[in-house]
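Missing here: one protein chain of the complex. Every other protein chain is in place.
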Amino acid sequence: MSFRIAASPLDPAALKASLADAHAGACVTFEGWVRDHNDGRPVQALDYEAYGALAEKEGARIVAETLAKFPVTRVVCVHRTGSLKIGDLAVWIGVASAHRGAAFDACRYLIDEVKARVPIWKKEHYADGATEWINCATRGEFSDR
Amino acid sequence: MSFRIAASPLDPAALKASLADAHAGACVTFEGWVRDHNDGRPVQALDYEAYGALAEKEGARIVAETLAKFPVTRVVCVHRTGSLKIGDLAVWIGVASAHRGAAFDACRYLIDEVKARVPIWKKEHYADGATEWINCATRGEFSDR
Amino acid sequence: MKTLRVQYFAILREQRGQAEETLSTTAGDAAALYEELRAKHGFTLPVARLRAAVNGEFAAWPAPLKDGDEVVFIPPVAGG
Partner (left out) sequence: MKTLRVQYFAILREQRGQAEETLSTTAGDAAALYEELRAKHGFTLPVARLRAAVNGEFAAWPAPLKDGDEVVFIPPVAGG
């Protein structure tokens, strides 16, 4: 039942073990991996930055909403900050429940809400040396490309 | 891109590592765990039995359908046979894709189809010593309770 | 008269008391064979709740049989 921002690499096996529960028959996990492209542009690395205090507060609210909306037994979400390279784990979400439908729905709800609401930002580093803060482009007046 | 029946314990970390792919940004996994109750009855253990050859053939078809229906990069599904106790891992499914929607949808499709179509059977052992082959009860004429 | 190999799984294996047998039958298809075996061994599942597999592949009822075929009756599945 937790949301956490982490500055160092995540340990998915340990996180999943924390969901163990004799009442649970289903476990759905979501992992966000750093991929080598975005919108057709080759990506070499990412920086994630968070407003830690408010991110953890908002994340805890999303977890509480999830527990209220879906019949799930346990929920864990951890999001990385710092410099990540291709293949690194940026976010880990795990949900356990008696039946699988709730685990899928709750896991999907969590990642959708986290992406939309939690104050975390992502800067992409491209193969050509340019960088960009995702979702922060403004047409014409400024570009960090 | 595989479906497999396994008589010995699964290794989720190794299975997940087999999904790694620089093009993938999302990984969704489903784990089926042996839970301590079913339809309100306390469960102590499970036996899974498979018609191995046809199970692997039908499982491979489901994997192929999944790859055709959803834009995913990698798919793995392994299902246990044998005697399992509470908390043991009965089935592991992992899907990697560029974007998360396809990974969730494909993972859900896989487990739904596997449960509906693959010739695998489950016998529950209850706290009171009774046993039951799930989905095989027939009213009145026979009961193994 | 044909000679067939039949494999049993799960509840059918337990009710038959063995996992496979080779048998001779005049049954022309798997549905008729199941009814014959059901009468003999007291299988509880009606044929309507089973699927058939012949020679390692699903076969639609009534699933015609020829000499030497391998037959499996598939109880309702419960993976996952």
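Each chain carries a letter (A, B and C) given by its place in the written order, and its residues are counted from 1.
What we mean here is this: a contact is a pair of C-beta atoms (placed from the backbone, for glycine too) under 8 Å apart; a residue touches a chain by one contact, two chains touch by 3 or more.
From a predicted model like this one, the values you see are computed outputs, not experimental measurements.
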item: Where the missing chain makes contact, among the chains that are shown; value: A
item: Hidden-chain contact residue, picked from the options A:57, A:85 or A:99; value: A:57
item: Of A:72, A:96 or A:114, the one touching the omitted chain in the full complex; value: A:114
item: Positions on chain A where the hidden chain makes contact; value: 32, 48-51, 53-54, 57-58, 79, 90-91, 111, 114-123, 133-136, 138, 141-142, 144
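Assume only the chains that are shown with their structure count from here on.
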item: Chain with minimal offset from the mean of all protein Cα atoms; value: B
item: Distance between the centres, which are taken as Cα means, of chain B and chain A, whole angstrom; value: 26
item: Cα-centroid distance, chain A relative to chain C, in whole angstrom; value: 50
item: Residue numbers of chain B (touch at least two other chains); value: 32, 111
item: Of all residues in chain C, the ones touching two or more other chains; value: 80
